[in-house]
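The block underneath contains the structure these notes are about, expressed in structure tokens.
All protein chains but one are shown at their positions in the complex.
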Amino acid sequence: MTSGPLLAASGVHVTFPGRRGAPPARAVDGVDLEIGAGEIVALVGESGCGKTTLARTLLGLVRPGAGAVSFAGEPLAYTSRALKAYRRRAQLVLQDPSGSLNPRHTVYEAVAEGLRIHRAHRSGAEERAAVAEALARAGLRPPERFFLRYPHELSGGQRQRVVIAGALVLEPELIVADEPVASLDASVRGEILALLLRLRDELGLSALVVTHDLGLAWNIADRVAVMYLGRVVETGPVESVLTAPRHPYTRALLSVLPESETPPVVLAGEPPDPARIPSGCRFHARCHVLASGEAAQVADRCRTEPLPVLRAGGGERGVACHWAVAGDGG
Amino acid sequence: MSLLEIRDLRVTYGSGAAAVPAVRGVDLRLEAGSKLGVAGESGCGKSTLALALLRLLPQTARLEGEILLDGEDVLTMKWGRLRAVRWAGASIVFQGAMHSLNAVRRIGDQIAEPLLVHRRATPAEARKRVGALLEQVGLPASRAAGYPHELSGGQRQRVMIAMALACEPRLIVADEPTTALDVMIQAQILRLIERLVAEESLGLMMISHDLAVLADTCDRLAVMYAGRIVEEGPAGEVYRAAAHPYGRALSSAFPRIGDPASRRAPRGLPGDPPDPAALPDGCAFHPRCPVAVAECAEDDQELRVAGAGRRAACLHVGRESG
């Protein structure tokens, strides 16, 4: 096992061209992120923060404009052969299970698709055994009963298990899950999340879970990285970040959760446009700490001085905030 | 007299052998100026309940029971009276509201529509009221000239709320108003709803699968499962210490951050929410229930008293509290 991180992004920038005449949207604007073997990292943020783009960049589905993604120490090559080989090691689970499965393919075909693309098995019997094992691992037992079913005959939770089985069948080392339980019923969420934890414990599978739900991060993640407008603004072990947040944005997010004890800080307005990123600290325009005057000493820096890219890796805590770094953030 | 009183409501889709009971006997009461939360998952009948309040269900649905809105039974109203009550007596913010806006009509026109229909307002009056409504929900009045695709999800939800308020109803039913919205936008919308309900002394019935959100916003909470209410009581109590095992499961599905018990221990129920066309015998929840006993498979459970102002439909309730 390599001692370094399993998947690492360094200085990744992803920019999308703007529509007619509009400036380009800097979806990911400088991210250093590391995921270790057997680790579950939660990438948290609201829509438009770039977490989905970052996840796809880490999987090689999107090519970064600058920076590099490396897996097990080797930088990703973007030739189709290299990417295809990479797919066997890092897999994707999407949000909407009913959209993720081709309605005309049976469960068997959906799970076996990966194997057939990579021509991983010589004989039909081997393929059948691999599919059965993947389905059983994903919690669909007995697997044979599901072979000939179609997605529309299954419930939402079962469909998501099929998608997970389809990812598992290639025996990856890392899974990127984009909102894996957002479309599922509340009572079914727990089972799917427990499945992800079990896979980590039994198979040593690492996971990057992209979500807007902080409770999900609390439930299963080891580390959390909070994103805002294309940058990671706070990172660290889940226990410390979620119980003692230092960045004003993280504090605001946690304060508006129904069960929080702190008075809610409801930020006004919408998350800003990635095509028009404010100068200085990109959060300063909505920052309640700045507005309330608590950050008077560093106010100028907040408005003019951009923050360095945070390294989100290992067990260390990091926060990209002048005020939190300067004094003690509360 | 309560603003809304539902007595033994039953809704069945289809007939004969293919009949699907979506709502199987629901009793609820809502006073003016108070907020009731209805929690449940897919297939529990909560959306059917919401639509039934204004008789918006398709022709194939058969309704029984009584729905008393300010004392008048909606189910036996004449057509003309029903049309008058729709939107002016009670209005609905539909599920998937963000897709409920007509993409080719201006926002101002869509909000003005109920005004023109119910109040017979002149276009000038309607325009003024639309401007006032937009300001009330936190959008600039100039947005009335725009189209839905120019707005974000949260902004569209505000427009839907403005539409629901247009004719000054006494009751608003919000069906999953914040699902699919970000945490911060969700907080903004919930705050807005709370403020409006307080300002106008409206009654609010909010439907959601997120028990935490309901507990935070509403005064009373009712949990639905398979077409029935399985627990009802003051919101905080039901959320923190539910008497019914399903209520407990729903409550623990969204963990409290900071609670070490839920750290790396996601809790869910095995199986899936039941298909209304094929309900289990006895208590509909028993196949998934962690504390089911033999009797649960035979006898259906009625709501029993589980404390002051609380009811729960579980046989363990009577025995524990005694």
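Order of writing sets the chain letters: A and B. Residues in each chain are counted from 1.
The rule we apply is simple: contacts are C-beta pairs under 8 Å (C-beta built on N, C-alpha and C of every residue); 3 or more make two chains touch, one makes a residue touch a chain.
Note that in this section contacts and distances are computed from a predicted model.
J.: Going by UniProt, what is the name of the one chain that was not included in the view, given "TusA-related sulfurtransferase", "ABC transporter permease", "cytochrome-c oxidase" or "Sulphur transport domain-containing protein"?
T.: Not shown, but named in UniProt as "ABC transporter permease".
J.: Counting contacts across the entire complex, name the shown chains the missing chain touches.
T.: Counted over the whole complex, the chain not pictured touches A.
J.: Who touches the missing chain here, A:30, A:114 or A:157?
T.: A:114
J.: Which one, A:22, A:77, A:148 or A:296, makes contact with the chain that was left out?
T.: A:148
J.: By the contact criterion defined above, which parts of chain A meet the unshown chain? Give residue numbers in ascending order.
T.: 59, 61, 80, 83-84, 87-88, 91-92, 94-96, 99-106, 108, 113-114, 117-118, 124-125, 127-128, 147-148, 150, 152, 163, 166, 170
Here, only the chains that are shown with their structure count from here on.
J.: Considering the complex alone, what residue numbers of chain A touch chain B?
T.: Per the touch definition, chain A meets chain B at residues 46-47, 155-158, 185-194, 197, 212-215, 218-220, 238-239, 242-243, 252-254, 256-260, 264, 266-268, 270-271.
J.: Which positions of chain B touch chain A when the two form their complex?
T.: 41-42, 152-155, 182-188, 191, 209-213, 215-216, 246, 249-250, 252-258, 262-270, 272-273, 288
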